[in-house]
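Of the protein chains in this complex, one is absent; all others appear in place.
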Amino acid sequence: MSAVIKFFSRTQGHKKLSFVDWIAYGYLFLGFLIIFLPVAWLLLNSIKSQFLLQKLDTNLLPLDYDRVVRATVFGPEGKEIFIIKDLPDWVIYWNELRDEDKKQKNDPEAFILKFDGNEYYALRTHLGLVSKHAKELIKNKNLPEWLIKYPSMFPNAKKDYDPDTYLKGLNEEEIRLLSEFLVLKPYKPNGFTSQILVSAINPDTQEIEEYSVNRINTNKETINARLISNPQGGIVKIPSNEIIVNKKLRPSWINYSDPLTNNVRGMNFDAIKCLNNSVFVTIVATIITVLINSMAAFALSKYRFNGQIIFFIIILATLMVPASVLIVGIFKMVSVTGLSGTLWGVIIPGAATPTGVFMLRQYMLTIPDELLEAARMDAASEWSIFWRIVFPLALPAIAVLAILSIIWRWNDLILPMIAVSTTKTAYTIQLCLLDFQGEYVAQEHYRLAMTVVSLIPTTLVFVFLQRYITTGIATTGMK
Amino acid sequence: MIENIFNINYWYFVLFVYLFIGFLLSRDVIGFIPRLMSTIGWPIETTQRFSGTKSLPYLFLFPNILIFGLFTFLPLFMNFGFSVTDGESINFSSRDYSGSDNLARIVLETQIDTGVENMEDDKFKSSIADTFVFVLFQVPIMIVVALITAIVLNREVIGRAFWRAVYFYPVMLSPVVVAFLWTLILKRQGLLSQTLMEWNWIDEPIQWLTDPSWTMFWSVFIYTWAHLGFYMLILLAGLQSIPKDLYEAAEMDGTSDQRVFWRITLPLLMPILLVVTVLSLIKAFQAFEELFALQVGWISLVSYIFETAGLRGQKTTFGLGIAAMASLLVALLLILLSLLQFYLTRRQVKL
Partner (left out) sequence: MANLELIDVKKTYDKLQVIHGIDLEISDGEFCVLVGPSGCGKSTLLRMIAGLEAITEGKIVIDGKTVNNISAAKRGLAMVFQSYALYPHMSVRQNLAFGLENLKMKKDEIDERIMQAVKLLRIEDYLKRKPGQLSGGQRQRVAIGRAIVREPSIYLFDEPLSNLDAELRVATRVELKALHERLGNTMIYVTHDQVEAMTMADKIVVINEGIVEQVGSPLNLYNKPANIFVAGFIGSPRMNFLEFESLPNDIKSFAPSNSNVFGVRPEHLYIGNEHSLKLKIKNVEQLGSDSYLYGETVSNQNLSIKLNHQTDIKVNSEIDISFEKENAHWFNKDGISI
């Protein structure tokens, strides 16, 4: 540790660190925290499970609680609430598993046979076996096919059918199965909620007992809890500062793998499509930008022609009116040119950049004209002088433009909003993330993960090509 | 109508024909890349073959100028068109000329159509007022912080490249990501409220982003957070271009650090500082994406234009016209600021 302090307190002039130096390092470190913490918070949150996010967990690490399951089973006698303990993780996290994991690694059919009574019914619902068993039953007993579709019918369509008549010939278990499947009274879908397992002193018995709680909020003095040994006993309040909680590190990688394998159920969010669109837009737009900007810069720097200065001024003038104040007009032009709703509507309007033309022109001015004349003596056409001589020689500047273009395009929000905001299939990743906001609170874990994914390209560019960006900005003073 | 002629299939066809002609003309070119480039550039090569080099610069400029024309200059004229017409449609044939009505709608106190109190006028004026407040705080704060950071980084600090990268990193983040990062922290049940409640500083969670007394603070903070690195970098480049021997001479003279800053650093940095200030003014007046994605409790000028235009569904009768009128006013402001910037950077641009 002292070596570290020594290292940091060493300056280049081998002087002792002065007071001002300490302030400077303090300032830098404070800035580092302010910049780094939100990003780190995003990263850490993106691997927290849906369960943790819903519990508004404020831990940095994805420390998942020991969970118990509170089950609600509906039956002829009414509903019964009880708690199932010691379930294996894969059962508790069943809804958060990937489809292939569900089938390959586990055997829910065999698992539920270990249980009976209401625990059996609750697990059967939770593990998604009700419809499977019901369908088998319908097949085996030669019951009518429409029964399979019955649960998904509209209410007024259901009136035309009477499933009750088919229940008569079945035994009690079969009636229960079919009723659960068809959602017939008195059966409702069984509830199955994960809760946090805590230990606390029972105010009645003064002994440490286990409770299940919905959420731990340390700001409140008491927490609503349900005694595990007597769940029917109702909710009791236990002091929040006396509970003992067990936590385990459990990153939830499915936040990433589900959207990226198109495995997200129940929502209109196609992350792969959005990412593909963004990649397409970024690559194609960068190629076009580099090509046409360098052509324009070539004309402006290597020829003398009438109106040269006027063209240059026109190009620089476009800096003055950014797309964000022209949205109505651009929207009109995008639809007039028929590009509306296509990725080309995102690519083309931003392909000509004044920054790029300016930067490349300044660079090309430094390429000696004698090289071009030599090429003319060598019988090269002007087009091949452009792409065989000037373009390769301007590569350092072109690389800067290409990198800037990649960042602009990947992060762009305004052009996608103008051009494709009514066409979901052409959404870029930024538009996807924005559209995701607010609409699907329950899918927050996916949104966080996809936000992190959207950071990857620009971060990679930043880490490996930072030099080019900083020189680009420092030389042109433009972003 | 024109709209039907230019559908996307038509463009694909034009592109195909263009490349096909190029493909045929470049038959005798050897090698993949030469043939590809020949296929792309055939109009320029053909023109040179038949009419010499006189018109070539215009051809090289053509694609760039075409796109600028279609998507910067024509939209500006379209905005004029929209701002003096009424209607929901974007087709001018089904819009009615309305003269200065749209201007009246956003600046007069009573509605010209019904005579009742003008809500649009309130929204526009408050967006102007709020944007000015935002700019008034954001620009000076950011310039000062950027300058301090640049000066600190210009010292002989260990790991300068690392610190510079850290401060620059937020510039690389998209506005949407910036907004999400901070929403995670500032939303009602976000990290900040939770933490402060745990420390018992506050009793109730605060909606930092929409609470009227906090929304402007966090807007300025987040916008500065996201853009600081860019201006810091320009200022740092400026500081590093100040000749070292000036400082050495000052040291020989026994000048105090403060005096060195006020008498050497600041005067020599002033041109760049001015440019940076104007540039950040221009950007701050356009502030939109971050604020929009953050859903802050006030409306910036560009957000106003975006929301009034109703491009994402909810169209209103006068929306397009009002948005176009408002954007003309904003464009005017930006043009004035840009001219100031050109004036300040004219030496850099040798024509």
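Should a chain be cited, it is by its letter among A and B, assigned in written order, with residues numbered from 1 in that chain.
Here is the rule we go by: a residue touches a chain if its C-beta (ideal position, glycine included) is under 8 Å from a C-beta of that chain, and two chains touch if they have at least 3 such contacts.
Predicted model only: the values in this text are computed from it and were never measured.
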{"item": "Selected from A:Val198, A:Ile288 or A:Ala375 as touching the chain missing from the view", "value": "A:Ala375"}
{"item": "Option from A:Thr318, A:Ser384 or A:Ser405 whose C-beta touches the chain left out", "value": "A:Ser384"}
{"item": "Where the missing chain touches chain A, by residue", "value": "368, 370-371, 373-381, 384, 388-389, 392-393"}
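The rule is short, and it goes like this: only the chains that are shown with their structure count from here on.
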{"item": "Where chain A and chain B are represented by their mean Cα positions, the distance between them in whole Å", "value": "26"}
{"item": "For the chain B and chain A complex, residues of the former touching the latter", "value": "2-3, 5-8, 10-11, 34, 37-38, 40-41, 44-45, 48-49, 53-54, 56-58, 60-61, 63-65, 67-68, 70-79, 82, 90, 148-149, 152-153, 155-158, 163-177, 180-185, 189, 191, 194-195, 197-198, 200, 225, 230, 233-234, 236-237, 257, 275, 279, 286, 288-289, 293, 295, 302, 305-306, 309, 311-313, 320, 323-324, 327, 330-331, 334-335, 338-339, 342, 345, 348-349, 351"}
{"item": "Chain A residues within the chain B interface of the complex", "value": "7-8, 10-13, 20-21, 24-25, 27-28, 31-32, 34-36, 38-39, 41-42, 45, 56, 58, 218-219, 291-293, 295-296, 298-300, 303, 305, 308-309, 311-312, 314-316, 318-339, 342, 344, 348-352, 357-358, 381-384, 386-387, 407, 410-414, 417-418, 421-422, 430, 433-434, 437-438, 447-448, 451, 454-455, 458-459, 461-462, 466, 469-470, 473-474, 477, 479"}
